[in-house]
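Just dropping this structure here.
For this depiction, one protein chain was excluded, whereas all remaining protein chains were kept in their positions.
Note that the chains take the letters A and B in the order they are written out, and that residue 1 is the start of every chain.
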Amino acid sequence: MSAGPLAIPSVAARRGAARMSAVSLALWTVRFLVVALVVAGTIGTILKDRYTTAQWFEFVLFGLTIGSLYAQVALGYTMVYGVLRLINFAHGDIMMCGAFAGYFVATPLENSGFLEVHPVLGMAAILAAGMVVSGVIAVLTERIAYRPFRRVQGFAPLICAFGVSFFLEQTFRGLFGSSVKSYPAPKWEGVEFHWAGLSVPGVDLLVIVLAVAFMAVLYLIVQKTRMGMAMRAVSEDGEAAALMGVDVGKVIVFTFALGGAMAGIAGVFYAFLFKQVYFYMGFTPGIKAFGGAVLGGIGSVPGAMLGGFFLGLVESVGPSLFLDGIGIKAPYELRDVIAYTLMILVLVFRPQGILGEHMAKKRA
Amino acid sequence: MAEASLLLCRRLTRRFGGIAALTDLDLEVASGAIHSIIGPNGAGKTTVFNCITQNLSPTSGEVWFRSDRIDGLTPDRVAAAGISRTYQNIRLFRNITAIENLLVGMHLHVHSHWWGAVLGTPHTKREEARAHAEALKLLHFIDLAGRGDLLARNLAYGEQRRLEIGRALATRPKLLLLDEPTAGMNPHETSRMMAFIQRVRAEFDITILLIEHQMRVVMGMSDRVTVLDHGAKIAEGTPPEVQGDPAVIEAYLGVKSAAPTAARDHAASLLGAAASER
Partner (left out) sequence: MKTLTKAATTGLLFGVGGVYLALVGLLEMMQARPIVFGAVNLGQAVLALLALACGAVAARDAGPAFARAGAGLLGGLLAGALMALLQVIVATVPLQGMFIAASPALRNMLAFGFAPGPGALAMLLGGGIGGLAGAVLAVSVPSLRRAIVAGAAAVVIAGVFQELIQLMIQYEGIIGWIRDFVYTWQGLRPQGAVAIFVIAGGTSLVLSHRSSAGHVPSPDQRRRRRFISAGVALLVLVLMPLLAGAYIGEVLMLVGLYILMGMGLNLEVGLAGLLDLGFVAFFAVGAYTTALLMSGSSIGLLHLSYWEAMPIAVLVSILGGVLFGLPVLGVRGDYLAVATLGLGEIVRIVVLSDFAAPLLGGPQGVLDIPKPSIGSFELGSPVKLFYLTLVCAGVAAFIAWRLENSRLGRAWEALRDDEDVAQALGVNLIRSKLLAYGLGAAFAGLGGSIFATMLGSVYPSSFQLLISINVLALIIVGGMGSLPGVVLGAIALIGLPELLREFGEYRYLFYGAALIVMMRWKPEGLWPSEVRSRELHAAAGEAEPVAAMEPG
């Protein structure tokens, strides 16, 4: 630490240094480097012209698909953060629970041929299972692990959330085994649409459309119903809401249930997209979805949707667009790096996100 | 800039989003004075402190301290320049002991390196012993002798208030900013705190800038009073000058000029009563 007293004759003499400290210099360097990298990579890629339009279209479509899932999971993060100021670190694992529930419904349906004959009914059953199981588990985690920490500041709630995350993962591993289970793939899922030389996989379309539909429903619930309004009131100012007669406990349970159900749907879709289920599957998407939530502005429901989509897009298009152009081998391996980098950049430079203004100040 | 003034704020403005918490405030604090800032709730008093200590950077305006401009510095440099403060809702380091709180306050005046501490160099030991002795003296001054090894969070309310002032004094400030030091105290405790503050000035020979919500508290001991309302200065002067000012009465009681004279008389008598307590 500093050796001498800092009361050197003139403070003004050090003004320049204070205005532009080494740290802000470093941070500006980081910004500059990132922008330079992105620009150079993009130019490089365009000059190389390695990818066809169809490929770019594929990247974008996949980005939107995976982004729709991130958006759904991000909603849970953002809503829980809104009412509890807690990063529910286990939320990604809640998604995993939904995927498992869907798997255990989908497999018998597939084996009996039901899923082929009645795709809509079958799909509805699978989704319902995912929603219910995830919602119930989310509510249970709140009851058991988070409720004692409602008024606790500091690390305890977050560390407890890590505990919950591990506990859920390892429980599912113990119950259902550590092997990767492959999800059923009904024939109708392989349908592709062709249009102007571009091919659109049916499953992507299905996931995006349904995800958007479910999110619209959630948005309506948050905006229009009594419970949704109470939830927004608690997000805004918990104490004031309680004074106005809002049952905060009920609102919190509702929030977990709603976020859990949404994550359950996302889990089912995720499993359909990647065709597999395993106990660890929720972790990485969970972190990324949190990144999406922060990106959009934590506490903001539309922000989470926007942030999720954006993150998915950047992650999907980024490797080819930014990294290929500067000559990085196998850029696709680094797509998680892009997602994490984006998340860290947001946390460092704009913790309030795109749409959130007030929330971040209270905690971060 | 007058030679005798220690702190000078020029057209200090701070906005939160679209809302101005502080507008074009000019403030001059004379060296050695007890200067009070009063005003109703939400008048922007604490924002003034935050803008002086640079916990918030002012949206515009200048802050000068002892012929140096200090706005734009980081808070630790402001502390090094000689300004220290307390907080309206006591902000002690709750999980360390009282004496350690004081030692943290002396951070700027303990000259040792971390590797000196690891190696246990004589210099470090000397510095630690010196700091320790000084902390004990301070502990005594704030009347907490024998309570120094308690965790700060386990101290009584009044003790916490005094410890916070002691911690601020440990930085050896030229200017001490006290944010509602009597908040939450009964009249008896309040008058003791006021006596304590006067003792602080006498003992440490420093200038004190004081925020108060209750006008009564400051009238008795301030050399000069600045009244804020809605983020702007509405009056300034010696206590008698201020308490006769109609704008002040209006701000405090919400009395419009057309209001019944009875209320105004009541307000004036309240203010006067405080003055006569002196």
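What we mean here is this: a contact is a pair of C-beta atoms (placed from the backbone, for glycine too) under 8 Å apart; a residue touches a chain by one contact, two chains touch by 3 or more.
The structure presented is a predicted model; accordingly, all values stated were derived computationally and were not measured.
Note on the undisplayed chain: of the listed residues A:Trp56, A:Phe114 or A:Phe167, the one touching it is A:Phe167. Contact with the omitted chain, checked across A:Pro148, A:Gly202 or A:Gly249, is made by A:Pro148. Note that of A:Gly44, A:Pro119, A:Pro302 or A:Pro351, the residue touching the chain absent from this view is A:Pro351. Considering the full assembly, A:Leu175 is the residue among A:Leu47, A:Val120, A:Leu175 or A:Ala196 that touches the omitted chain.
Residue in contact with the omitted chain (choice from A:Val38, A:Ala263 or A:Met343): A:Met343. Although one chain is not displayed, its contacts with subunit B can still be listed: residues 53, 55, 74-76, 78-80, 84-85, 87, 91-100, 103-105, 107-108, 110, 112, 114, 117-118, 120, 124, 127-129, 131-133, 136-141, 143, 145-146, 148-149, 151, 167-168, 170-171, 199, 203.
Although one chain is not displayed, subunit A still touches it through residues 1-2, 6, 21-23, 26-27, 30, 86-87, 104, 144-145, 148-149, 155-160, 162-171, 173-178, 287, 290-291, 294, 328-331, 333-334, 336-337, 340-341, 343-344, 347-348, 351, 363-364.
The criterion applied here is as follows: only the chains that are shown with their structure count from here on.
Centroids of subunit A and subunit B (each the mean of its C-alpha atoms) stand 45 Å apart.
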